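Shown here: the complex without one of its protein chains, the others still in place.
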Amino acid sequence: MGKYLLQRILFMLLTLFIIISITFFLMKLIPGSPFAAAAKLSESQRAIMEAKYGLDQPLPIQYFRYMANVIQGDLGISFQFSNTPVTDLISGRIGPSAMLGLQAMIFGTIFGIFLGVIGALKQNTWIDSGSTLIAVLGKSIPSFVFAALLQYFIAVKLGWLPVAFWRGWEYSILPTIALSIFPISIAARFMRTEMIEVLSSDYIVLARAKGASSFEVAFKHALRNALIPVVTVLGPLAVSLMTGSLVVEKIFAIPGLGEQFVTSINVLDYPVIMGTTILFAALFIFIVLVVDVLYSIIDPRIRLSGGEN
Amino acid sequence: MESILQVKNLNISFNTYAGEVKAIRGVNFDLKKGETLAIVGESGSGKSVTTKSIMQLLPKSNSEIKQGSEILFDGKNLVELSDKEMEKVRGKDISMIFQDPMTSLNPTMKIGKQIAEPLIKHQSFSRKQAMDRALELLKLVGLPQPETRIHQYPHQFSGGQRQRIVIAVALACNPKVLIADEPTTALDVTIQAQILDLMKNLQKKIDTSIIFITHDLGVVANVADRVAVMYGGKIVEVGTVDEIFYNPQHPYTWGLISSMPSIDADDDELFVIPGSPPDLLNPPKGDAFALRNRYAMTIDLEEEPPMFKVSDTHYAATWLLHPDAPEVEPPLAVQKRQHKFRGNNHTEGDVF
């Protein structure tokens, strides 16, 4: 297990290194200077700015400098808010995003699992159809369309919840719902399939043959076995939340990472784009690792074979 | 002898996307107290469906036990029991061993708990008592180091060991009827023999009637008292082991016997019954076996044969037993056996 973990972490660092490199060189490929469009600077003023940000150096030097800085936790200085380090911008913005992400993840998976289990237990009834419908809608309707509709109908038309901004917990409700619809649908579909498969497996038939009631069969035998693989979708779900946060934060004007990322893209603030990209990638890789480890912890089959090998 | 379980006029269908699969078409048999009844037939003949219906374990969503079917046990018709009443029968009075030990244990539950479960449920044992009894059972089925292994998960055991555990689960509450659905099919040959031995030993120790399902006539002789041969959702021949082995009447049974490797038969080529099982979506009009039967008569294509009585214990559903039917010569392997049957007085178990 220890060796496996070490191997995984090394591989993770390698992937991260590749991502940072790709990001760096792609950014350098972007045509035009960041200062060309942003401000009406004269040729000489621009040169001064470029020198200030080290953009006049040869590419390899810029690359190594950037790498060295990243390793020390320095992601550079934002173009759009000059003098503000990217790390400061990010850490100032991470709170709302993390809160929204966590809320959506927890609410989404729990509610999704609930829907999936009910669907499987009440297979081919209207309850099942309802849960399937929610799942199909949740998977299909783009998060920004859903968020915009929620905002328009629930907040603007009905006035039940705040339309936008970030001034208290109630401001997070609509964005959380908007973000969680995808996790709900994925968790529900996955859980339903798993549960149905488990329910038709031999050991469930044996449990019934032992005289277990349908309740015992569902919750003592099936649920645990069906829940274990659900852990594997947590990774993709977390990623979907990152994607979703870009648009949902924009729609609800939430001062989070996603909203900042979108703004930075529109004004070509490279350091912030790169910093956020690296953060997203690192988070993604980390989550995948955590999920794998979690999986091996809760599944006795993997736990032991991992220990013996 | 007294019957403990009687199956009468059992008809079962499955609703599938392609139509109604008539899997069981009028099955009748009874299980006597203390005996071992083997049900033999090729894959798809309906053996598992029959046994699952006894336990009422067929998927509710797409299976239908037809009106008029009766499964009588202990004065009750199991087909008519409610779920709650049936739960009290399962695992307590009737229990079951499945074909594939690799998949029939819950992978995330320790085996001790899996054995203890029915004890706690049906016999109101405390956890402690149940675990003690589980340990006893593991010893009974011959699992090595039961004290430590009782706390392990299924994946830590080999296939043969798992089948022993499944047997322990089945025996936990001293059931009156034990159904073993191809308990050795998924195991390799040496392990098969061990499990069969175990079952034979247990047979002597415990006072349980056994339904032993298999597609391999070869293993039947050693374990069973009586044999029912199943084909296309029906029982086509039933009799004592000797009657089935030495005086088979149905051409399908002949086929099964001819395809069985035997020691004294010097003809080397194994016989294989040609063709494939009948389409149960549209069961054929006459005898379901007719098209694969080289002894088929015109009537076989038109009328379903009734059960003809051969002796008090021996019945077969073939028109060949009709008084008007011509004499036919069974396959050589069968003739040899019939010869033995008429000739000497054999002893039980001495069929090879």
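Should a chain be cited, it is by its letter among A and B, assigned in written order, with residues numbered from 1 in that chain.
Everything that follows uses one rule, which is that a contact is a pair of C-beta atoms (placed from the backbone, for glycine too) under 8 Å apart; a residue touches a chain by one contact, two chains touch by 3 or more.
Basically, contacts and distances are computed from a predicted model.
J.: Per UniProt, what's the omitted chain called: "Acetolactate synthase", "RNA polymerase sigma factor", "ABC transmembrane type-1 domain-containing protein" or "Coenzyme PQQ synthesis protein D"?
T.: So the chain that does not appear here would be "ABC transmembrane type-1 domain-containing protein", according to UniProt.
J.: Determine which of the presented chains are touched by the chain that is not presented, and list them.
T.: For the complete complex, the undisplayed chain touches A, B.
J.: Which residue, B:Glu2, B:Glu147 or B:Asp324, contacts the hidden chain when the whole complex is considered?
T.: Going through B:Glu2, B:Glu147 or B:Asp324 one by one, B:Asp324 is the residue touching the chain not shown.
J.: Taking the full complex into account, find the residue in A:Phe64, A:Phe81, A:Tyr152 or A:Phe165 that is in contact with the omitted chain.
T.: Only one listed residue reaches the unshown chain, and that is A:Tyr152.
J.: Tell me, which residues in subunit B touch the chain that this view leaves out?
T.: Within subunit B, the residues touching the omitted chain are 8, 16-18, 28, 62, 274-276, 278-279, 281, 284, 290-303, 306-309, 315, 319, 322, 324-326.
J.: Where does subunit A touch the missing chain, residue by residue?
T.: Residues of subunit A in contact with the hidden chain: 11-12, 14-15, 18-19, 22-23, 26-27, 29-31, 136-137, 139-142, 144-145, 148-149, 151-152, 156, 239, 242-243, 246-247, 250-251, 262, 265-266, 268, 273, 277, 280-281, 284-285, 288.
As a working rule, only the chains that are shown with their structure count from here on.
J.: Touching subunit B in the complex: which residues of subunit A?
T.: 123-124, 200-203, 205-214, 221, 224-225, 228, 299-301, 304-305
J.: Could you list, by residue number, the parts of subunit B that touch subunit A in their complex?
T.: 52, 55, 57, 59, 61, 83-84, 87-92, 95-96, 98, 100, 103-109, 117-118, 121-122, 153, 155-156, 166, 169, 172
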